[in-house]
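With one protein chain held back, the other chains of the complex are shown just where they sit.
This part shows subunit A:
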Amino acid sequence: MTEPLYGIMAEFGTPKALENAVKASKLAGYTKLDAFSPFPLSDVAKVLDVRTRAIPWIAFVAGLVGAAIQYGSQYWMNAVDYPINVGGRPLDSWPAFIPSTLIVAILWAGLATLLGLLLILRLPRLHHPVFAVPGFERASGDRFFLCISSDDPLFEPGAAWDFLQTLSPQRVREVPACG
């Protein structure tokens, strides 16, 4: 084994087997773990301590900024920079400025949610080492994968391989790192 590895990957047939394998790997002291499944598994996410609280915060802050910019620009344009007297109505007519302020807040929050999602997940990317594993395409069908990354302080290819074999997977494979 001379070529550098991204990690060692085990394949399982059921979500329960994957969950047990993730728990066992955590117990064995591995920390750089990733699990792949065809549908969301909230139990596995809990075991791996995945926190998603950043998403609502991103949306909230972006929404506030969007609202402030929209209201501020309407006020500045219509009351300060280019005031038009329409039948003596107030220049800063806030009720008329509210609908688009709310709408633009939603626009900013929505766009920030998607961009934040992509940024956090480091997407889009066209390639990733795990795609090189034969049979990995079934991660979007009916197979469940666990990968111990080579970044893990405990990682040692032979030991990780043997350890994954003890979890009764369908098969274990090396994930070559890509240049």
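Convention: a contact is a pair of C-beta atoms (placed from the backbone, for glycine too) under 8 Å apart; a residue touches a chain by one contact, two chains touch by 3 or more; residues count from 1.
Just so we're on the same page, contacts and distances are computed from a predicted model.
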item: Choices "Electron transfer flavoprotein subunit alpha", "Multiple sugar transport system permease protein", "Polysulfide reductase NrfD" or "Xanthine dehydrogenase molybdopterin binding subunit" - which one is the UniProt name of the chain not shown; value: "Polysulfide reductase NrfD"
item: Chain not shown: contacting residue from A:64, A:96, A:159 or A:178; value: A:96
item: Options A:64, A:106, A:159 or A:178, residue touching the unrepresented chain; value: A:106
item: Selected residue (touches chain absent from view) among A:8, A:21, A:44 or A:148; value: A:44
item: Interface with the unshown chain - residue positions in subunit A; value: 13, 15-16, 34-42, 44-45, 48, 50, 52, 55-56, 59, 70, 73-74, 77-78, 81-82, 84, 86, 89, 93, 96-97, 99-100, 102-104, 106-107, 109-111, 113-114, 116-118, 120-121, 123-128, 130-131, 137-142
